[in-house]
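Here it is, the structure in full.
Every protein chain of the complex appears in place save one, which is left out.
Take a look at chain A:
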Amino acid sequence: MVQEPHRLKETPSQTAGPYVHIGLTPNFCDIHGVYDTDLGTAMVNDKTLGERITLRGRIFDGADTVLRDSMVEIWQADSAGFHNSPSELRGTADANFTGWGRCPTSGEDGFFHFDTIKPGKVPYKDGRWMAPHITLWIVARGINIGLHTRAYFSDEAEANAVDPLLLRIEHRARVETMIAQRDGNTYSIDIHLQGPKETVFLDI
């Protein structure tokens, strides 16, 4: 017999189900009076540093139908490239920026929408720089384990071209699935859960 490393098993994921909004954004689905506001609705305030942007998009299933019952969370660095987290040891993040947002994709058109700032670049493990990006996490009925992906920015072509993650995408045509397209101050990205335009999802 050898010694065992004694590691616990991660709690298995289960789908967020059709009523994820009851738990995570109750005011959004008309459950008022329990929490003053839904968490993650305000990422910035008047003093937040950086370029104000909107990230918006929709999520499509394999039949190209828009999901109206899902929920998206984002996590990102501040304008200087620092995360608002105790694990960020390289510097202190902007105290006026949460870095985290949560938005249901429901209602008529199925769009999610975040008012945020454009993040700075952050280092990869080997010292190279990653292009500015926003991490997305998507849950919904029918999704058994939350899906991670990233949104990069269409006007950062130079940085994107040497981004260590984007460089690892074998089928180069799929890089486009992670690039949010700029129009004014709005970046748009559509998430495709499957099919020819399937988004690159991450096992992180």
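Definition applied: contacts are C-beta pairs under 8 Å (C-beta built on N, C-alpha and C of every residue); 3 or more make two chains touch, one makes a residue touch a chain; residues count from 1.
The rule we apply is simple: contacts and distances are computed from a predicted model.
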Choices "DNA repair protein RecO", "Protocatechuate 3,4-dioxygenase subunit beta", "Lipid II isoglutaminyl synthase (glutamine-hydrolyzing) subunit MurT" or "Carbon-monoxide dehydrogenase small subunit" - which one is the UniProt name of the chain not shown: "Protocatechuate 3,4-dioxygenase subunit beta"
Contact residue for the chain not shown (choose from A:D115, A:D155 or A:E198): A:E198
Those residues of chain A which, in the complete complex, touch the missing chain: 6-24, 26, 29-31, 33-36, 39, 61-63, 65, 67, 69, 73, 75-77, 83-90, 98-100, 122-130, 133, 135, 137, 139-148, 150, 165, 168-169, 193-194, 198-204
